[in-house]
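Sharing a structure, written as structure tokens. Questions coming.
Removed: one protein chain of the complex. Kept in place: all other protein chains.
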Amino acid sequence: MSDPKTKKVKLSGTSATRLPHKVLIDLYGRMRSIRAFEDKIHDSFLNGLVYGTTHLCQGQEAVSAGAIAPLIDGDYLTYTYRGHGQCIARGMDMEAAFAEVFGRSTGVSGGLGGSMHLTDMDLGLIGSFAIVGAGLPVAAGAAMTCQYEEKGNVAMTFFGDGSTNIGAFHETMNLAVVWNLPLLFICENNLYGEYSPILSTTPYEDIARRAEAYAMPSDIVDGNDAQAVYEVVSRHVERARRGGGPGFIECKTYRYKGHSRSDPAKYRTDEELASWMEKDPLKQMVKLLMENKILTQKEIEAIDQEISAHTDMAAKNAAEAPFPTEKSLLDETYATTPLKNFG
Amino acid sequence: MSDPKTKKVKLSGTSATRLPHKVLIDLYGRMRSIRAFEDKIHDSFLNGLVYGTTHLCQGQEAVSAGAIAPLIDGDYLTYTYRGHGQCIARGMDMEAAFAEVFGRSTGVSGGLGGSMHLTDMDLGLIGSFAIVGAGLPVAAGAAMTCQYEEKGNVAMTFFGDGSTNIGAFHETMNLAVVWNLPLLFICENNLYGEYSPILSTTPYEDIARRAEAYAMPSDIVDGNDAQAVYEVVSRHVERARRGGGPGFIECKTYRYKGHSRSDPAKYRTDEELASWMEKDPLKQMVKLLMENKILTQKEIEAIDQEISAHTDMAAKNAAEAPFPTEKSLLDETYATTPLKNFG
Amino acid sequence: MEITYREAIVAAQREALKNDDRVMVMGEDIGVSGGPFKTTVGLFEEFGGARVRDTPICEEAFVGAAMGMAVTGRRPIVELMFADFMGVCFDQIVNGIAKHRFMCGGKVMVPLVIRTMGGGGTRFGAQHSQTGETWVSQFPGLKVVCAADPSDAYNMLRWAIKEDNPVIVLEHKFLFTRTQDVDLDAPISADILTPAVLRQGNDVTIVATLAMVERALAAAETLAAKGINVEVINLRCLRPLNMEPILESVRKTNRLLCVEENHSTGGWGGEVAARTTSEAFDYLDAPPERLTLPDWPMPYSPELEDAAMPSADKVVETVVAMLT
Partner (left out) sequence: MEITYREAIVAAQREALKNDDRVMVMGEDIGVSGGPFKTTVGLFEEFGGARVRDTPICEEAFVGAAMGMAVTGRRPIVELMFADFMGVCFDQIVNGIAKHRFMCGGKVMVPLVIRTMGGGGTRFGAQHSQTGETWVSQFPGLKVVCAADPSDAYNMLRWAIKEDNPVIVLEHKFLFTRTQDVDLDAPISADILTPAVLRQGNDVTIVATLAMVERALAAAETLAAKGINVEVINLRCLRPLNMEPILESVRKTNRLLCVEENHSTGGWGGEVAARTTSEAFDYLDAPPERLTLPDWPMPYSPELEDAAMPSADKVVETVVAMLT
């Protein structure tokens, strides 16, 4: 196994287009959908439609869009309680997603899962994991399936910077390398784990350094630049599809909201937040699209409006859906094994 | 925190003396005691005095001797099921150690622990851990105590190469760095975890590479050369005592026996075993002592004989001690909190 | 003094930090920010980051480290953010902390406290709603207590910190804002483990823990209006289990109902019912009954979650059924 190199990628700001226009437009659409979805969840929370807690990802949209756009049918994903972005980027039906967060029977999980557990196996969306680190081993298993089935599929797992201090992370990194699994580790380094700044819990800011301990190829990328994320992740995905094993991509990004709805995020300064909002992934992409004359302001507004209307409608329908009322949830707990299994 | 460097130390073979003579003699004595103890356990097993299973460390004596000799009163250690070497090197009473392995009431743990659980808090010997990785977090806690008490004490934890794939290892490495704990990680890399060769479970043979992921200073040392182990570990211990934080030392070594008593070790070749026996830590030290005219053959034989006699006597006494017969072991399960605690 | 359950937890820790420099507190986000559930508010400011320590996300490491501190003479308090997270450090708790003294032949002690918060009713979904009661109460070497109100929360934690054995203190997320008049200067004592008869009655003995206690008490009111007088016992300590007050009560009421927020199989109600049957068989006029969670994980959707939780209404119904 050759020695991996961590390649530092500078936070990019506006850059030239390096991807086909339709890919850039697609990335913008995914990001805008995520933003619209999360903003709507935020409002819905304030309107009492969301119960318990919720973890939003505004500011981090470029990671989900850029990392997931290179995926194809048959690829698998696991993600975390902060997983709405991945689901929307992968094309989860918005109404069913809202319905789940609103606890309705039309939700992707029939209202049993909630905000922290959006899943849709038809899209390879295996699940959100509310226990830090728990999604990584599961993604390794999905990657094993891909390896057995030899169709060139891959698995991808998303996790935060804080999660790289827990045991399951380490065990999965090692296993992926030892078994040469087609597994992409996407670390969303948003500089905080809950209320703790990264440097209080980890010896350095460049999480990709972790990968070196497993001789795993890694990259650091501007996680607010969807184009850059797409390019870097694509390279790793292509290698994994050809049997080249796992890869680790650290995406530098930032969340605008608090950790969860109960967190006013007092642990960070207004300036820090403002500086990241300057580098907003959607703003950056708009600039790119316009400066390169790929889309006009009007065309962008049209996209925004369409997504906004679609989002509103999805949320509205979801909010009108019934709550589940089943007396027994035994079937949801256990599958009924068909007799033919034993035959 | 400055970047750590892994320094490769070549397997050394005979070398010049770099330590005071009495230190070398001391190291030899510790190693000879460990060897005598383990050989006797092996015989005792065959004689039916040892129950269940036991994990021997013949071949690895230089690690325990070299790493533990630099420790002082008030330092703490945790180790594994293969932990007899550390206990003897630290000066555990041999008779009480035998008695424990023989399940007698005079054992260090009253016969309740067994071969996998030798402990003696008066010597800072916190305990063997029969669950892979479990001793590391506990050692971190002992290191926290040292840190709070500011007496310049350190904690040291021993573990095998295979253990560096489990979560607790990773979590403890990170925690030790983030909290700058006076904690020494001594990895006994004997090339196998149970029956699995290291390269089937880990991406490379130089476990010290793991340390780089935590920005922890590390070294690789010939684990069959007690002098080298002593020197390298001393350097890390001294740094830790002065508040310089944790260090990781990989000791390249080999176990002569199978993993446990039920393992005939068919997974390795006779040549491999023989080549390591060539590099036997005791033989090496004998050569060093004699070539440098520190001890004569006769003097060495006298040491050997004394240790051998002591070991025989300890084992004999242990084997004559009674088995525990308590009807209730409640006091051994729970401490009785004195009323003054609440007062 | 009238304090909340949450304030009770803070107060007990403050007292210990102040009076015993071997005590320290650690957990995720419990320092600067005062804890995700605000159960360490002000402690960081008062005692500093060395003694009120934010940890990385590494439950195995810091729970194991608590054991290492305890056996070397310190008295750590660990906060585990959710009781469900005992899963990631289960080995440390049940194979390490619980058994260490025993494996050392009783020669060491392991004085540490793990505080954790569990329970349903908060719409947190299946992985953040378990009480954890029956995860740990089966292991000798541990002591396991459940705080049902601010007085319990305060006095159990104070006791736990003084105790020379490892104690798991289970709190309930639903109770954080409950208030009660608590004597902050009461003596610290193991009496806080004794099951407490909170209401006297002759018809049925109801045993409950955590958030189920207030529901049992509410049910008792309703039942009283119907002329049924139940005795309500706050069980308090799952290990060691003190059956005497329960047996005494059942000898009077001749009927037992256990109300718990756990699944039936493996719940403590089975143990309490079995021991009551075994030790007070001739006093029982009816078989002991149990009101538990249904046999599925906790659903997120509000109505389903409410339906899953044992409620005061269900207690009333069950008691009425037991008497007819």
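Chains here go by letter, A, B and C, matching the order in which they are written, and residues are numbered from 1 within each.
Operating definition for what follows: contacts are C-beta pairs under 8 Å (C-beta built on N, C-alpha and C of every residue); 3 or more make two chains touch, one makes a residue touch a chain.
Just so it is clear, the model here is predicted, and its values are computed rather than measured.
The missing chain, though absent from the view, touches A, B, C when the full complex is examined. One of A:19, A:50 or A:140 touches the chain omitted from the figure, and that residue is A:140. Only one residue in the set B:162, B:182, B:223 or B:281 touches the chain that does not appear here, and it is B:162.
Which of C:107, C:199, C:263 or C:314 touches the hidden chain is settled by the complete complex: it is C:263. Only one of the listed residues, C:53, C:158 or C:290, touches the absent chain: C:290. Shown as candidates are C:95, C:202 or C:222; the residue that touches the absent chain is C:95. Residues of chain B in contact with the chain left out of this view: 51-53, 103-105, 111-117, 129-133, 162-163, 165-168, 193-196, 200-202, 262, 266-267, 323-330, 332-333.
Within the complete assembly, residues 76, 78, 107-113, 117, 119, 121, 126-127, 129, 131, 134, 136-145, 148, 155, 167-168, 171-172, 174-175, 178-179, 329, 331-338, 341-342 of chain A touch the chain that is not shown. Residues of chain C in contact with the chain left out of this view: 84-88, 90-95, 98-99, 102-103, 125-127, 134-135, 137-141, 238-241, 262-271, 273-275, 277-279, 281, 284, 286-290, 295-297, 299.
The rule is short, and it goes like this: only the chains that are shown with their structure count from here on.
Top-ranked chain pair, ordered by C-beta pairs in contact, is B-C. Ranked by separation of Cα centres from chain A, the top chain is B.
Residue numbers of chain B whose C-beta contacts span two or more other chains: 167-168, 171, 174-175, 178. Those residues of chain C in touch with two or more other chains are numbered 55-56, 58, 60.
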